[in-house]
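Following: one structure in structure tokens, then a few remarks.
All protein chains of the complex are present and in place, except for one that has been dropped.
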Amino acid sequence: MVPLSWYLVLAALLFSIGIYGVLARANAIGILMALELMLNGVILNIVAFWRYRGPTQVSGQMFAIIVFAVAAAEAAVGLALIISIYRRRGTVVAEDVSLLKW
Amino acid sequence: MSAQQIVFLVTAGVIVISAALVVTVRNLIHASLWLVITLFAVAAIYVQLEADFLAVVQVILYIGAISILIIFSVMLTRRVMADTGPQRIPQWPLAAVLALLVFGGLAYLLVQVPWPLAPNVDVSDTVLALGEAFVDPNRYVIPFEVATVLLLVALVGSISLALPERESD
Partner (left out) sequence: MNASALTVWLIPVPPLLSAAVILLFTFRSRWLSHTVALTAIGISLVLGWSVVFGALGTPHFADHPLASSIDWLPTGNTALRMGVAVDPLTVVMLFFVPLACALIILYSVGYSNFGKALDAHDAVGSPPHNGVEPMYTRFFAFLSLFSGAMLLLVVADNLLLLFFGWEIMGLCSYLLIGFWHGRNYADPHQTTPRQAAVKAFLTTRLADVVMLLGIAYLYSETGTLNFREIFFNPELMEKLLATPSYISGLAAAHLIGLLLFSGTVGKSAQFPLHTWLPDAMEGPTPVSAMIHAAAMVSAGVYMVIRVFPLLAAGAAHGGSPVLAVMTVVGSFTALFAATIAVAQNDVKKVLAYSTISQLGFMITALGIGAYIAAAFHLMTHAFFKALLFLGSGSIIHGMEHGAHHTHEHIDPQDMRNMGGLAARMPVTYMTFLIGGLSLAGFPFVTAGFWSKDEILADALAHGHTTVLVVLLLAAFLTAFYTMRQISLTFWGAPRTESAAHAHESAWTMTLPLVVLAFFAVTAGYVGVHHEFPVLGHLLGENPFEHFLMGSLPAELDGFSFSWTPVMLSVFVGLGGLLAGWLVYGRRPLGAGAADPVQVALGPVHTLLGNKYYLDEFYQAAFVGPAKWISAVFVSRIVDRGIIDGLLHSLARLALGIGSGTVLFEKWGVNYVPDQLADGVQATGDRSRFVQTGQVQTYLLGVVVAVLAMTAALLIAAR
């Protein structure tokens, strides 16, 4: 049997890689992809806890499913925003979208 | 080391390597393909955790829908980006350090806590339980409905955001 901590470390790793991507990617779509990685890390964490700590209850999986739904909504709206920005300003580089500054 | 553990390590290796490539490769199309591989491998982890339903949802929803959406967006916005400009912003070393710190902190916390474990039971039939819990008025029917409303709002919102502006106004 695989110990729980392995899953947790894997989830943490996936999450951290996502954070790096969100912080360092120039392209907004790249940021969104990294965001998906972070969400996957979170879901992985939830599912691992469900399997090891409460396999008789469905709540763990239920939360995972709801996070799935939120992720889908987030991806759809996020990409629509990117397309809209692209159409107006001709760029998808997050750095270039910086109207709100000093 | 048991067979299960070897399978896990192999899958985890695939996940880590492909995820790292997602956030580092220059070509965004390649990045999205690596994302697909990462998501597949995560689905494999779900199977190992005996969450079959989630594994299927992962494949259908993430790979079937979100990834395709991302690839489409990359292609729609490709003209300007090409693959010429820098793909990392100048602050990336700081980002790397912070990501490492986050990982260190999370891993330390998660490993250090002695999680009390439930006795290992057979969890073969979760789909039925999930389905029932979703429509049980005393359990998750309201979160379920709220999620559907959220998806509807996201649907309408993304359509209205991505629609080209009308000529008149």
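Quick notes on this structure:
Per-chain residue numbering starts at 1, and chain names A and B are given in the order in which the chains are listed.
The rule is simple: a residue touches a chain if its C-beta (ideal position, glycine included) is under 8 Å from a C-beta of that chain, and two chains touch if they have at least 3 such contacts.
What you are looking at is a predicted structure, and each value in this text was computed from that prediction instead of being measured.
Note that of A:Ile19, A:Leu37, A:Ala76 or A:Val92, the residue touching the chain absent from this view is A:Ile19. In the complete complex, the residue from B:Gln91, B:Asn120 or B:Thr148 that touches the missing chain is B:Gln91. Taking the complete complex into account, residues 19, 22-24, 31, 59, 94-95, 97-102 of chain A touch the chain not shown. One chain of the complex is left out; on chain B, the residues touching it are 89, 91, 94-95, 98, 101-102, 105, 109, 137-140, 142-143.
Please note the rule applied: only the chains that are shown with their structure count from here on.
Put simply, the C-alpha centre of chain A and that of chain B have 6 angstrom between them.
Taken in their complex, chain A has these residues touching chain B: 1-2, 4-10, 12-21, 23-27, 29-30, 32-34, 36-37, 40, 43-44, 47-56, 58, 61-62, 64-66, 68-77, 79-84, 86-87, 90-95. Put simply, chain B touches chain A in their complex at residues 2, 4-5, 8, 12, 15-16, 19-20, 22-23, 28, 31-32, 35, 38-39, 42, 45-46, 48-51, 53-54, 57-58, 61-62, 65-66, 69-70, 73-74, 76-77, 80-81, 85-89, 91-92, 94-96, 98-100, 102-103, 106-107, 110-111, 115-118, 120-121, 123, 126, 129-130, 133-134, 140, 143, 147, 150-151, 153-155, 157-159, 161-162, 164.
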